[in-house]
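Structure, as structure tokens:
A protein chain is absent from this complex, but the other protein chains hold their places.
Chain naming follows the written order as A and B, and within any one chain the residues start at number 1.
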Amino acid sequence: MTGWSMLPLLAVMLPVLGMVLAPALGARGAERLTLALLPVGFALALGTAAAVQALGVPLVHHLGHWTPPLGLALGADGIGAAMLLTSTVVVAGVAVFARAGFGTSLGMPERRAAFAFWPLLLAIWGGLNLAVTARDLFTLYVALELLTFAAVPIVCLDGRRETLAAALRYLLFALLGSVLYLLGVALIYGAAGTLDIGLLAGRLAATPPVLVAAALMTAGLMAKTALLPLHLWLPPAHAGAPAAGSALLSALVVKGSFVILVRLWAGVLPPSPAAMQALAGCGAAAILLGGVAALAQTRLKLLVAYSTVAQIGYLVLMFPLLAVPGVAEKAWTGGVLQAVSHALAKSGMFLAVGLMTERLGHDRVADLAGASRVAPRPLLAFGLSALTLMGVPPSGGFAAKWLLLSTAIEAGQWWWGLVILTGGLLTGGYAYRVLSAALRAGPAAAAPLPHDSRDTVALGLALLALLLGMLPLASFGLLQIGRVGP
Amino acid sequence: MIVDLALVGGILALALGVLVARQAFAAVALFIGYGLLLALAWGRLGLMDVALTEAAIGAGLSGVLLLAAARRLSAAPAQEDSPPGRVTRALIGAGCAILTCAVGAAVLLLPDAPPGLAAEVAANQRATALGNPVASVLMAFRGLDTLLESAVLVLAVICTVALAPDQGWAGPPGAPQPQADGPLALLARLLPPLGIVVAAHIFWIGVDAPGGKFQAAAILAAMWLLPWMAGIAPAPPIGTRALRITVAAGPALFIAVGLLGAMLTGAFLAWPSGFEKPLILIVEVALTLSIAAALALLVMGPRT
Partner (left out) sequence: MTADVYGLLGAVLTGLGLFGMLVRTEPLLRILAFNLLGGGVFLVLGAIARRGAGAGFAADPVPQAIILTGIVVAFAATTIAVALLLRLAARKDDA
């Protein structure tokens, strides 16, 4: 344990402390505290990544000096550091964006939505940071619940009946998912007497209790990640939330359970090629069915939500490739890169869609004509994000999908490659539908466009997703640190 | 053994009753009975801390919450999804039966020499200065979980406030309670002083024996809820600064002390040696008050 391990710990605790203090500070105080925490959080995430890269080993912090199995460990490896950076960047973008809708200026009475939004944002930030750094399976359960409890009210902040119904459905799905996960955790403890990820590595034999636990935890995490066929809650929830909320839910919340799933199958649970094929099969179905469903949507927000269903599918394509010597390293990089690039692109896209909807007064895909006049920069952000989702070079999505495609072929599992290519075409299809409709000339803009800093945020996130693909591949060596496997 | 089998039979019967009940009110009543029997089961298993918590939170506070919900829903039922068809039901039933068998088999096939941490806890308990091993786990070995859980309660309070209508969201929580008379009013006046003493006792013995902050907080919450339900003590508005600070103080202090440990010893949540017991007690007192306030607010629910 070195002093550096304090960095990821603080990256978790500061947002949690902010969330706890938020009610006492009131809406305006919470907003200002959040904005003040953003640079600190960014420095902590950057410092964590630099320390992991420089030391070449994961950072581990033993809480209260108690070492596992009795104590709890928390720390950062390559994937953890990458996700800490991602969550901080997305949260920062969303926070700046959300000031227009949830800000409280001096002397303004405290509004309910503003009172709730800032602590919920902080809880998602802290919850995700915890989910990617905690090393104990039960602490991870608490992280999942933090994410759920923060995400559900964001869906129905506007208090409309449809969003309340979507939130209730989401909550029941999520609770079911976490309780199944917890049952698996219980059986793991019964079988191994520890819940520490590091100690469990390589220690679990494929006995019946462990196999049942593996099935339960996988099913529970699939429901939380909205991996098909357990995705039904996602489209109404992600489409119903306000734009800033949708961006958080699609970009970050589903990634928490995904990272836990990765940690379980790459290191903790006994290897199971059949389960990995099945998991990737669900991913393939998600890519294809989610893409087709997105093509068929008439509302822009629902289209983007179904696009998330499809993009989640790409995340799990890495699983069958992680056990193949020689390609595991590249497949791992591809999977993590997909998680990061989707987070950046999808948050940018949801914010852009929110701005377009706001200025057009609706989100019907068929009636988007004129969007290029009233919302040119959000439309550009939408287009740039779509490049990453499609996997067009030089975007981050291209790097991710190319790595997955080439490793699938190298591993002799060419069928995943076909799915990736088809998925790219479907994504291109729904992106084209939106862009072609939006580029048609509509009624002339009534007034000159006011400057809106939110445009810059959406554009910035989309650009970051694009620039990710221009990083030299060698810099992804960070992601390999702490990876378990061939 | 006969006691155990009778208890298991009773719990199963009540659980089945909850599932087949036609009316929400009946289902909740059966559920409360289920919670009480479950508390007995915890006692039989030798998990006294859990037994107390189950009775106080699982049956008590949940019961109050669910009964009130059932009453309000009988006046205005929520929308229902369409029921699954016969075939779907059969498939779901088969799936659940498989789940039960799989989990049952897993439980029976756990290693004969159970791996566990009882010996580790016993070996290290002295260093925590607490006599109750469960308290040692909650406040030292797995202190992070306890801290996060208290933060989850603050988050849950924020959630319920977020679910209030825009009109008057910052007012007193929950539905207005009509003033009661007769036995309830009498009880609501007599019980709280007694309950507070009991809560203090449970908190204090929790250091070395079963009991502790959760159980004490649940009792304190009940002692606040009782006069509230009797209509003789209206809840303070959610906008009240003092109320909000009460909810936040415990977890915030816990984090602050954790950071103090990090500065002094290099590890978050390390209790500086020599000061373990007083520091743990101060944090636990603050946590108990915050948790009690949060639990009560959660049972009252959002303003309607």
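FYI, a residue touches a chain if its C-beta (ideal position, glycine included) is under 8 Å from a C-beta of that chain, and two chains touch if they have at least 3 such contacts.
Everything numeric here is computed off the predicted structure, so don't read it as measured data.
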Please identify which of the visible chains the hidden chain touches across the whole complex. A, B
Residue among B:Thr53, B:Gln177, B:Thr246 or B:Ser290 that touches the chain left out of view: B:Thr53
Under the stated touch rule, tell me which residues of chain A contact the chain that is not displayed. 70, 138, 141-142, 145, 148-149, 152-153, 156, 159-161, 164-165, 167-168, 171-172, 175-176, 179, 182-183, 186-187, 189-190, 193
Where the unshown chain meets chain B, residue by residue: 1, 4-5, 8, 11-12, 15-16, 18-19, 21, 24, 27-28, 31, 34-35, 38, 41-42, 44-50, 53-54, 57-58, 61-62, 65-66, 69-70, 72-73, 76-84, 89, 92-93, 95-97, 99-101, 103-104, 107-108, 110, 114-119, 121-123, 133-134, 136-138, 141-142, 145-146, 149, 152-153, 155-156, 159-160, 163-165, 214, 291, 295, 298-299, 301-302, 304
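We take it that only the chains that are shown with their structure count from here on.
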Rounded to the nearest whole Å, what is the centre-to-centre distance of chain A and chain B, using the mean of the C-alpha atoms as each centre? 30
The residues of chain B that touch chain A in their complex are 79, 102-103, 105-107, 109-111, 114-117, 120-121, 124, 140-145, 148-149, 151-152, 154-159, 161-166, 169-170, 239, 241, 244-245, 247-249, 251-252, 255, 258-259, 261-262, 265-271
Contact residues on chain A for chain B in the complex? 1, 3, 6, 9, 13, 16-17, 19-24, 26, 61-66, 69-72, 74, 110-113, 115-116, 119-120, 123, 130, 138-139, 142-143, 145-146, 149-150, 152-153, 156-157, 159, 165, 183, 187, 190-194, 207-209, 212-213, 215-216
